[in-house]
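The complex appears here without one of its protein chains, the remainder shown in place.
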Amino acid sequence: MLSCIKEENIERVVVAACSPEFTEHIFREVLEKSGLNGHLLSMANIREQCSWAHEGDVTVKVVELVKMAVNRVRLLLPVEERELPVNRKVLVVGGGFSAINAALQLSRVGLRTTLLEKEAVLGDGPGKLESFYGFDPSSMISAVEGDRNIEVLTSAQMTTVEGKIGDFNVRIRKGEEEIFLKYGAIVLATGYQTELALDSGMEFSQNIVSQEQFCSMLRNPCLETKPKSIGFMLDFSDENSRFPTLATLYNALEAKRKWGSEVYVFYKSVKVDSAGMENLYQEARDCGVVFLKSETSPRITADNGRVKIEAKDVFLGEDITLTCDVLVAEEMYLPAEGTEKLSSLLNTRRDSRGFYQDENVHLYPVGSEKKGIFFIGGCRGDLDLGRVLTDISSVVINVHELLSSGKTVVDVEIVKADPQKCVACLTCIRVCPHGAIQLVRADNSKEVAGISDLACYACGICAAICPAKAIRFKGYGDDEILAQIEAVGESLNGRNVAFCCEHSAYPAADLAGRLRLHYPENIRVIRVPCAGQVDVFHILKAFEKGAAAVLVMGCEDGACHHITGNTRAKERVKYCNMLLKEVKVDGRLVAMFNLSPNAPHKFIRAVNEIAKISKESGR
Amino acid sequence: MIIAERKPMEEIKQLIAPYKKVLVAGCGTCVTVCWAGGEKEVAMLASQLRLARSGEGNEIVALEATVERQCEREMVAEIKDKVAEVEAVLSLACGSGVQTMAEMFEDKPVFPAVNTTFIGMPEKEGLWVEMCGACGDCFLDRTGGVCPIVRCAKGLLNGPCGGTRKGGKCEIDPDKDCAWVLIYRRLEKQGRLDVMRKYYAPKNYRAVKRPGKVQASKA
Partner (left out) sequence: MAKPFREILKAKDFVVTAEVGPVKGSNVSKAIEHIELLKDKVDGLNVTDNQSSVMRYPSLGICLLIKEHGGEPVFQVTCRDRNRLAIQADLLFAYSRGVSNILCLTGDSIDVGDHKEAKQVFDLDSVQLIHLVHTMNSGKDMAGNELDGGIDFCIGTTATPSADPIEPQLIKVEKKLKAGVNFIQTQAVYELDELKRFTEFVRNIDEKVKILAGIVPVIGAKMAAYMNENVPGIFIPQYVIDELAQAPKGTGVSKGIEIAARMIKQIKEEKICDGVHIMFIGREERVPEILEAAGLP
């Protein structure tokens, strides 16, 4: 291929072969080696999505797929790369175990960090996650104080955050002072808080304590009266009981060993799926801790200065009543105070419980929808030491990769707003799920949308929604899409067009081919970076140019790589149904399907369904 | 800015029913921002018309053009060649733009494809609300920056009326806020309720004698 390109002065390359999913970058490198820009390549998927997916002679489809690729390649523009400097400093917000450890590890890989803590001192109290593993906060804190790479700001808070990865401008308020600092990445480790989960007016008192308070009691050398009988509540109010299980087992054992008290654990389920839990449970039982299983929450009342617990034991099948000196109550694990405020400062979403990280799987383990902003530890809502330690390693690797060299290589202006056409309607700025667009001053000092090469994920959602068609998306813009549609239209009628998102439907279609699962041959796939990049405009044009029916396929709900792309696509398809009805075209001929990349059967079902509808409509 | 909304498709089709070659003309300013008549909506409407008419067996040729501001003669002049090719023009601009086109190309019928609705701003993505009534006698200083002429359903100057719904919503629409409750809250925040306590005499409704004319002073 190399020699061919060089000898024949080739300017553009179409490769008609296997799926681009695994090989596009290989062919791009070949082009680069030959002196051509790697983006001047278009691939026709004639294997996984053609010869392996259909029975009989597929020559007609092969020819059409090649035509589509040729039409597209004519319009491709070169994409350059350039180096951008990035700020190597990292801001870690928080002062507890996760924050301190992250700062220490970041320092070890040579990155300077600021620890930003709103309280006056670093460190957590007893009863926090790490204390159950014997971590000593004071030695960690002295390590931090002695580390030259770590700056500690206590009694300080962020007030505004602007900019993007590699170049965050943070305003910090410390007392009366306001400090302006710049960072390349921001890591949030702001922890969690607990709230008593008892109902009917029970409050913390001498006899009803939290795990934290119980820990203090255990550690108190001058404890007046050692409780003779202790009750624990476990797993009734919150399903996420990994940490409470750890705390309960640990504290139950301690109480048994230190005080010799009678210890009873009332539980719904004992969830031992984190490291060391199974052993701890076994130890506790061997030591004589009594476990009592109950389906519903036990009834708790005060009884002469002690606590009465009434429950129905599942194994005995009987009601049991127990009065103990101390009850360690269940607590709910909630986002730390200030979580909502901070997340709106950073303009990131939160999950259904209010913790920082959206439940979108593509953001795991420690990412947010914005490049350069990370979440670790308890503030992610996942309380398990093993995971916390993994979080810290994860984030250190991520940040190191991004910032360590002080510069990063980006594709230049893959997506760009034309300053001449942009009317500064602010739609793209509001809509970008990754916060990559800002208002900037163009040369003639008009304010227009500026897309950051560093923060952009090239999803195309902005390009689709721009009402002035001012955003140029190299490789997936209107021209390239229309060129492919026109190639389809040139053939006989009866072709169905499927816009397939490269994270979901496209790999699902490939998988169908690999498994030799067959589906109707009259489907023509157009690969897009995100379903959200498909606009009503593209769908109408597809119909206008002769498509019989149109499929838009994207990721499952809650799993869009670009957070809102699939939701937007769904709304647009709905709107398109209406627009088509207005012009007496069957609205069912455009449909949205959600699927995951490992669901080839869903892809096939969608293709079959749309083929059926289009046949019924007589197209 | 000026907010407009596309007319129902049936109405638009009626307007251009007798024609076989039309120009769909958009405007790159207000109607682009409110998603009613920019380059994209021009392309979408043209596609729809072609689909509709081809379905009826009565093909139409729909040219497309968008000028930066359809209310400027010099900018409209840029598309005169396209206008010359067609039998009629379907304009997606506001009423101002439609009339400028009609004036520039007097021999061609120019039809409005959107309804110009109000002067407003985006409350959130995709939702525009009316703000200003263009009354020519602005008194937003007295109402904490909330215009009762258009945001109060009755345009009262000494509001509210007795029909405010529970929670401070408007008599005519439970989804709309009572403007006078908004005014009260705003002035209360600023410690200026004495302004609301004053009596305001009947408005000069002839401050702008229609058709309005404004002569800026010569530079």
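Residue numbering begins at 1 within each chain, and the chains themselves are lettered A and B in the order written.
We adopt the following convention: a residue touches a chain if its C-beta (ideal position, glycine included) is under 8 Å from a C-beta of that chain, and two chains touch if they have at least 3 such contacts.
Keep in mind that this is a model prediction, so the values were computed, not measured.
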### Query
Quick one: which shown chains sit in contact with the chain that's not drawn?
B
### Message
Given that one chain is not shown, which residue among B:Val61, B:Met75 or B:Leu157 touches it?
### Response
B:Leu157
## Note on the structure
Across the whole complex, the chain not displayed is touched by chain B residues 153-168, 171-172, 178, 180-181, 183-184, 188, 193, 196-197, 199-202, 205
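Methods note: only the chains that are shown with their structure count from here on.
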### Task
Spell out the residues on chain A that touch chain B in their complex, using ranges where they run on.
421, 423, 425-427, 430-431, 466-469, 535-537, 540-541, 543-544, 579-580, 582-585
### Query
Which positions of chain B touch chain A when the two form their complex?
9-10, 28-29, 32-33, 35, 38-41, 43-44, 47-52, 55-56, 122, 125
